[in-house]
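Structure, as structure tokens:
Removed from the display is one protein chain of the complex; every other protein chain stays in position.
When the chains are written out, they are named A, B, C and D in that same order, and each has its own residue count from 1.
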Amino acid sequence: MNTTVTAGTAGVSERQTATAPQPAREDTAVREGVTVGMPFADDPKFRLRNVEVFYGVDRAIKNISLDIARNEVIAFIGPSGCGKSTFLRCLNRMNDSIDICRVKGSLQLDDLDLYDPKRDVVELRARVGMVFQKPNPFPKSIYDNVAYGPRIHGLANRKSDLDDIVENSLRKAGLWNEVKDRLDAVATGMSGGQQQRLCIARAIAVSPEVVLMDEPCSALDPIATARVEELIAELSESYTIVIVTHSMQQAARVSHRTAYFHLGHLVEVNQTDKVFTAPEHSLTESYITGRFG
Amino acid sequence: MNTTVTAGTAGVSERQTATAPQPAREDTAVREGVTVGMPFADDPKFRLRNVEVFYGVDRAIKNISLDIARNEVIAFIGPSGCGKSTFLRCLNRMNDSIDICRVKGSLQLDDLDLYDPKRDVVELRARVGMVFQKPNPFPKSIYDNVAYGPRIHGLANRKSDLDDIVENSLRKAGLWNEVKDRLDAVATGMSGGQQQRLCIARAIAVSPEVVLMDEPCSALDPIATARVEELIAELSESYTIVIVTHSMQQAARVSHRTAYFHLGHLVEVNQTDKVFTAPEHSLTESYITGRFG
Amino acid sequence: MSDQTPQAELIRQSLKKRYRKEKRFRLYGMLAIAVALGSLLILFTDIISKGYTGFIKTTITLEVPLDGELMYLQDPGDSEQLAMADFQAPILAALQQHFPEASSRQDQRELNRLVGSYAANQVRDLLKTQPALLGSTKTLEFLVHDTVSVYVKHADNPAYSIRLSEQQRRWVDQLVAEGAIQTSFNDVLFSRGASREPSNAGILGAIVGSLLTMVVTLVIAFPVGVAAAVYLEEFAPQNRLTDFIEVNINNLAAVPSIIFGLLGLAVFIGLFGMPRSVPVVGGLVLALMTLPTIIISSRAAIKSVPPSIREAAEGIGASRMQVVLHHLVPLAMPGMMTGSIIGMAQALGETAPLLLIGMVAFIVEVPDGFFSSATVLPVQIYLWASSAEQGFIELASAGIMILLAFMITMNALAIWLRKRLERRW
Amino acid sequence: RDTVNIVGSSTVYPFATVVAERFGRNTDFRTPKLESTGSGGGLKLFCAGIGTQHPDITNASRRMKKSEFDMCQSNGVKDITEVKIGSDGIVIANSKEADPMDLSLKQVFLALAKEVPDPNGGETLVPNPYQKWSDIDASLPAVEISVMGPPPTSGTRDAFVEIAMEGGCKQYDWIAAIKKQDKGRYKSICHSMREDGLFVEAGENDNLIVQRLAQDKDTLGIFGYSFLMENSSRIQATTINGVTPTPDTIADEDYPVARSLYFYIKNAHVGVVPGVQEYAEEFTSEGAWGDNGYLVDVGLIPNPRSTRMDVARKVRSLESMTGNEL
């Protein structure tokens, strides 16, 4: 759908590319810490530098530096196990809950250090929402699902405020018409696609600045997937969105920029149309032409 | 890789197509029981007619008829939840283990009725092997994993016979060189790709006539995936292979014929190159061009 | 079958044997279940056949002349007189109406022993509350003496007649024939505390004692167990201290219950100076005993909540404690409750530790609070089972049936709760 | 505290509970609370001190020992009134389906002792060689010796050992002579029960023994008289030295294996905990422990009348023990 770079990504610049920009076809090896394309941006939302993530002694993310611009949709692609989810989960410190996981490097959200020990993850996560691969609504009513975030963050003073928030979020998630008559029904009784949209509604109900999505459509059927993709396009007007996907078509349809990961390295980042039409790195090319994955 | 129809599928003929073979672009609706393309074959290995599968009252497979030829590789593709796995699992009656699952219609393997109440599933499954999405080696040694089938079926009289079978199977699965020195190591300690190839070795150790594979590569990284695809190409010389996949590239790479499923219907079956270059049904086209899925 | 491989042939050959094995294996499974259920059945029939008579009481209906002279009682309002009066006399007189020939002192003694010792008190209480009845004749129903009761209930078994004389048996036979002695449902069993007379003995005291004890156990063990489980699952850092706690909990689950009795004796009674024989102490000891069971099952329940729920809540910005209190605990509740109920059922049937903290006591009054002396069901059963009187043996079996009924109710409750609260995702 | 607390012997427990129940029913006092802790356990609790957390009365199926009395004294339990309430016969019994037995104390000793004098003569001890009753005396039946009895922790066992075993044992003069030189050795000879399985310790549950006897007619059992009385349809008493245990023979001390039962009052608690003395008085009233009293119904063998009057007077005056009588 939207493959042109919008205003939000206008600031993306190419400050550092260690490889020659032109045909690097022979470059099938990856050099650590080196990313081809345009990994950096002026005044980014996220400024990530030399990020490394360890599971115990295994290094799952190997010295990645990346900027994520305001109001852009960036897609992470790459074969299984390459570290897309791991990297994504650093952005709202969801990795904290994995005991053996350690994160190194500098990660900043609007000049705030994410991994500052004094940082309150609760506040951080209210600003950086997340949607998961498998729809995971709470086994509560639809209303309570959406209202949960605003409630714990004290976003509504009155019941009517809360009602408004719930309605707005469900509207934005394109779910309002389908569920407005059964807000009290248990959310787990909805179809998979509806559940996933509910999860999105739940995430945006706390008005986050960023929404992280980890393969949000991989458990959905094609019709549901289409709805969610539409939704992402709409949301991109007000939120910064980072989406992990297995489907290159999906990346092509929804994102402005695409980042290709390979075995823990960030190999290439570029405008989405560029990645899919003229990838700079040979690995990226192999991947998008279906030579593997 | 191999997208031409080999000898094995020479008999595939187009006996029944209810829709006009040429541009059916407007036909976005599916008619039940109607499959475009070439669903039938002469002297097929599997002869499946009017198959319906119910989970409780839900009809997951809606009146599908299909022939699978000897020694062909047929790929099932389609969006999530369309019934690919369900249909595949009818072919060796793995659905038996799901209490609420009922199968209707006529399913024949070499003139034998699969769902004949007197039919022996043990024997059937020895003839129709299966490989699953997630590698599922037994928590035993590599040797014992492969020897498991031959042992229970009493295929080897002597230890040396068994050794031979194990070696042959591992060789066929392209794993022999990697593991020959550590046959006693626990299989769960291997990498994902090795595990999956071990599962294939395990399946072919009982010399089945057919091997069913349900998304055998979706949990593997690109390198491992490539190995498994090579293996499938080699195996196709001696076995009939039915493979479910999410990746159209993969279907294109490994199969002779491709079947496109949509919400429980079998929409189109055709030579693989035909499906990917000139799909007859509009839904198939939408799917392969990435308009959804 | 055009292309049968040699393997297929081999497989076909092996099949028969394998199916035989399969059948045999299945049969073993059924046998094992049969053995287990058979034992249960034997146990139950054994208990029921021995104990059903415990639910029957035997009463005698007499025309009692409430004659003041007979009783040496002029004024029922005078407590002095009331204390000295002979309330057995009118009952004897009523019996003598049936058997005028019984007049010797020996005969009178034997006649008196046909009714239970509560009969005289019954007459006294009647006159105390209704003094106006003095002088009239009233039809009253008394519990018979326990030897008579046993004899009547087991009329066909001579072993039960041994405590009655030849003559008493004749009398009883006659009274039964006249319809004066009758059997009915034993409501006494459910309305009184302990007694030394089997026919007057009730289990209410023990039931109330058990309930009080269980309340203490539940109120302590459940919250503490759940909190401990939550801490260990959710907050505990992986270090030696928590490892030690873990080993400790597993170990406590295996410590013989009698040792908890020692603990109760030394700590609660010895150190804290709590009284003996009270439900609070019993409840505390049993709470410590059931705690490991509750912790272990609660941890399992928390573990079984899908991680996706935790992720979802954390992804929205819920704090650890909020995740726990808003999601994990409510969702794990069915599992926690099942574990607790099973632990409680075990505590309900426990005897050994209570022997050491003085709950093996003869207590007539039904306990009225957590600090009043009490026994519990299994102890009452144990006490009855070790009494000499034949009447107590059947009461013991009846008590076992009641205890089992409680147990089954609790287990059924566990299953119902599990069904009721279980959520699927 | 306003309820009398009583602890002690499991043998006295059935009698004490009857009294307690009647006492509670017929007076305005609350029904005393009774715990069955065994004689020793009861005395231990009783002698632990005075104060509301300690019991007021303890029952015992044997007399208080000097060491126990001293312990009481040192813990401030100074004034204790001893109440001897009657006797309990210890019977040896078997199933009614078997032939009744008659044994002498000496035969009992020979059948049950761990070591016995060498049957071949001489003043030496050998491990008990007797396997059948007929090995001891040809007149006895030729069946395996098999006797079930109380465990060493019960007062009944103590009494049985002291009266029956020692009674048979000291009939050997040379053993009796040892008593003067080495009391410990004498006791260990006379008091040790055999441990080779022919004597079975059955735990503190006499009903269990009774039921086992009914099932197994070659086994003898040792227990209190009241259990015999209650189960006389199924079991019969062995006569000892030709005497059958009956209330009369026991009271007259014709039947040799009987012991006295006691309870002890903590005088410091009288007038503090309501009902202590009143309970004791009820126990020692003629209607309770007299020849026709209700305790006889549950198997108490009354003291002779003169003893009863003497004890009843002590209860009324709360006469303390001096310690010298023990």
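As a working rule, a contact is a pair of C-beta atoms (placed from the backbone, for glycine too) under 8 Å apart; a residue touches a chain by one contact, two chains touch by 3 or more.
As a working rule, contacts and distances are computed from a predicted model.
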| item | value |
| --- | --- |
| Protein name (UniProt record) of the chain left out of view, among "Multicomponent Na+:H+ antiporter subunit G", "Phosphate transport system permease protein", "Dihydroorotate dehydrogenase" or "Heme exporter protein B" | "Phosphate transport system permease protein" |
| Among the chains presented, those that the missing one touches | A, B, C, D |
| Selected residue (touches chain absent from view) among D:132, D:212 or D:234 | D:212 |
| Residue of C:312, C:364, C:400 or C:417 in touch with the missing chain, whole complex considered | C:400 |
| In subunit B, positions touching the absent partner | 92, 94, 97, 99, 121-126, 129-130, 132, 134, 136-140, 148-149, 152-153, 186, 188, 199, 202-203, 206 |
| Residue ranges of subunit D at the interface with the undisplayed chain | 1-2, 37-41, 44, 49-54, 65, 67-68, 71, 76, 114, 146, 148, 151-155, 158, 184-185, 187-188, 191-193, 195, 197, 200-205, 208, 211-212, 215-216, 219, 268-269, 271-274 |
| Subunit A residues touching the omitted chain (full complex) | 152-157 |
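The rule we apply is simple: only the chains that are shown with their structure count from here on.
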| item | value |
| --- | --- |
| Pair of chains joined by more contacts [C-beta pairs], B-C or A-C | A-C |
| Inter-chain centre distance, subunit B versus subunit C - centres from mean C-alpha coordinates, in Å | 61 |
| Approximate Å spacing (C-alpha centroids) for the pair subunit C, subunit D | 31 |
| Whole-Å separation of chain centres (CA-atom averages), subunit B against subunit D | 85 |
| Subunit C residues counted as touching two or more neighbouring chains | none |
| Residue ranges of subunit D in contact with subunit C within the complex | 3, 13-14, 16-18, 20-22, 24-26, 30-31, 33-37, 53, 204-207, 224, 226-227, 229-234, 292, 294, 297-299 |
| For the subunit A and subunit B complex, residues of the former touching the latter | 79-82, 192, 218-223, 225-226, 247-250, 252-253, 263, 287, 290, 292-293 |
| Subunit A-facing residues of subunit C, complex | 238, 306, 308-319, 322, 326-327, 331, 423-425 |
